[in-house]
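The following block contains the structure, expressed as structure tokens.
Complex shown without one protein chain; remaining protein chains in place.
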Amino acid sequence: MKGTKVIRLKEEVQLNNPVFLVGLPGVGHVGKLVAEHLIEELDAEKIIEIYSHHFPPQVLVDENSEISLVNNEMYICSTEKSDILVLVGDHQSSTGEGHYELCDLYLDIAEELGVRRIYTLGGYPTGQLTYSEEVLGAVNNPQLIEELKKVGVVFKEKEPGGGIVGASGLLLGLSKFRNIDAACLMGLTSGYLVDPKSAQSLLKVICGIFEIKIDEGALEKRAKEMEKIVARLKEVEQQQQGIPEAKIRDDDLRYIG
Amino acid sequence: MKGTKVIRLKEEVQLNNPVFLVGLPGVGHVGKLVAEHLIEELDAEKIIEIYSHHFPPQVLVDENSEISLVNNEMYICSTEKSDILVLVGDHQSSTGEGHYELCDLYLDIAEELGVRRIYTLGGYPTGQLTYSEEVLGAVNNPQLIEELKKVGVVFKEKEPGGGIVGASGLLLGLSKFRNIDAACLMGLTSGYLVDPKSAQSLLKVICGIFEIKIDEGALEKRAKEMEKIVARLKEVEQQQQGIPEAKIRDDDLRYIG
Amino acid sequence: MKGTKVIRLKEEVQLNNPVFLVGLPGVGHVGKLVAEHLIEELDAEKIIEIYSHHFPPQVLVDENSEISLVNNEMYICSTEKSDILVLVGDHQSSTGEGHYELCDLYLDIAEELGVRRIYTLGGYPTGQLTYSEEVLGAVNNPQLIEELKKVGVVFKEKEPGGGIVGASGLLLGLSKFRNIDAACLMGLTSGYLVDPKSAQSLLKVICGIFEIKIDEGALEKRAKEMEKIVARLKEVEQQQQGIPEAKIRDDDLRYIG
Partner (left out) sequence: MKGTKVIRLKEEVQLNNPVFLVGLPGVGHVGKLVAEHLIEELDAEKIIEIYSHHFPPQVLVDENSEISLVNNEMYICSTEKSDILVLVGDHQSSTGEGHYELCDLYLDIAEELGVRRIYTLGGYPTGQLTYSEEVLGAVNNPQLIEELKKVGVVFKEKEPGGGIVGASGLLLGLSKFRNIDAACLMGLTSGYLVDPKSAQSLLKVICGIFEIKIDEGALEKRAKEMEKIVARLKEVEQQQQGIPEAKIRDDDLRYIG
């Protein structure tokens, strides 16, 4: 496969007031957890699969020993207010050039489907194991700030200080060229662990934006399991003065499946 | 040389019930050992050489001080049941993009030759120096599982947990787009050493699939030599509490020549 | 976005005796500091924005939580003697190929605007925390040397010994093919820290070249703050015999914002 392959699973897609929501893997997998939870709870319909030589040369193995080539996928979640086009995936692009190319492709599809608003979801690493409910925002148009504050998003001068790296940021930058308003919403998270608790905070913001109610049971359960891990880690930290970073991250990533 | 060069050594290739078998270098060189052993024992005929700028810029030197540019090669092994198209090689692609491009090229050739079934061979690292006869399977179509279980392949939920990286996995993923059934068969191996013993276990499975008998003498001999190395390593391990990983791998790779 | 996107903010640009001045990020951010200071003090007009998949996939966040995609930008600073086309930016290319492609693009634009002289600004790392006022020069045409010596540039046989890596050097090399005279002017700097003091020395040379006077207040203030940091570092160095390199660099880069 040279380049990128877009497989459309549905011929005609008509959307009502469509909004593009992006939850790719990243810091604490916060964005991915929220997007996958929405897909699950809102009985979303998969409409597009995207395969690309910019993803790693890798397949995943499911519970039936069946493989699937790593990809990114788009789903439709219908709510009263909006149809949400949700992008999720196993990986982000492996290369810088691939990031630019794929993000532009995603925006082509979103525009074609009539999207006029984008939310990219992510995590914002604090380096601390203590929990915060904060969801930090950044926008490509300052007019979005007031309405996002109303649903609980916090805005801080020049934060994140190092900017936003990867698809979550790039989609904001590239959608500006197309005059599409976009915001990046980041749940605060340690940066060491998959963080379903931060995902719960971010989910609350999303529910506020779309005026929907979502059962948090699955995230809640995961968050509880993770809390136990964090508690154990804090003990270790107290003993060792310093987090055994690489090891924790590994154990935990297995957790997400 | 820009791009990839395919040299066909035989004009017309007519195959009987062709099956594509892939044994490229990888974990424990298990797949490569099996494929090369089959080529040797079944008096295979080389039909195609593939050179590519996606391989390292490297030549190998043979016993007569003659060089050969690193490549991948395809052979035909004839058995009563099937003609086996075997892919072996010095290297896999150096880049992610190259992996996608080359795997698609291999599938183009396989399809052109009428292949309807693919087996990719590899090793599955356990991190343990203790030996296991197990051969783990993953498929791109669950209907393959029952027949593979009959020849001794083991299937485990979501294993390998990290998916399958490289050509062995990618060929399964990409052949799904072409509706070609494919399975990846992985001999369990420590991951530290070239493993002819694991190759013997995998070879047994292959013999079962093709209903053939293969002399295992050469692999047996190599396995015996390797057993001595492993025994020495275990002694070292007992003394040192921990495997001197990098060093072992190096010494051993020289072994395969 | 595939490739590179050039956005021209002004239709017709007529320049008087145009000179191209390049201050991209690099050693001690010396070149970037000088170029940004000129833009500020000379009320420069932005005429071009350049976005490229050769830059990192990253957006920056400003004081209003508004993002901007990383880019390179061109401004016009008018002086009596010359109109200065100034190139500044958040990043240099992430890849070698990107460097060649972007530098050629910059030269295309410069030539189109009538540029016949280029100065690239940078820092020359000494590895020492002691300050030097020296500005080292290298040229693509030895005839430039005499006039640059008159404004205080120092030339040393075969220095920098390792050549000049990145856009500052490459622009000199590539402009030679176009018969455009170019010099690289490097403020001596430790290499460990953002260096507004070295930027002041380099600014003096630039003022000499263009026969202008520039208020140095902003650089002066930054230099004072940095002096305090350096003083503390020297203390640490005396105690520890060796500079805690990685850490300092990090703290300091936050300084530049």
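The chains carry the letters A, B and C, assigned in the order they are written, with residues numbered from 1 in each.
By definition in this document, a residue touches a chain if its C-beta (ideal position, glycine included) is under 8 Å from a C-beta of that chain, and two chains touch if they have at least 3 such contacts.
Since the model is a prediction, treat every value here as computed from it, not as a measurement.
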Visible contact partners (per top-of-document touch definition) of the missing chain: B, C
Residue among C:39, C:167 or C:199 touching the omitted chain: C:167
Residue in contact with the excluded chain [from C:156, C:221 or C:234]: C:156
Where the missing chain touches chain C, by residue: 93, 96-97, 99-101, 103-104, 137-142, 145, 155-161, 163-167, 169-170, 172-174, 176-177, 184
Contact footprint on chain B, counting only the chain that is left out: 1-2, 5, 53-70, 94-95, 254, 257
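One rule holds for everything that comes next: only the chains that are shown with their structure count from here on.
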Chain contact topology (line, ring, star, complete or other): line
Angle, in degrees to the nearest 5, of the Cα rotation that carries chain A onto chain C: 90
Centre distance in Å when chain A and chain C are each reduced to the mean of their C-alpha atoms: 37
Between chain B and chain C, centroid-to-centroid distance (C-alpha), Å: 52
For chain B, residues contacting two or more additional chains: none
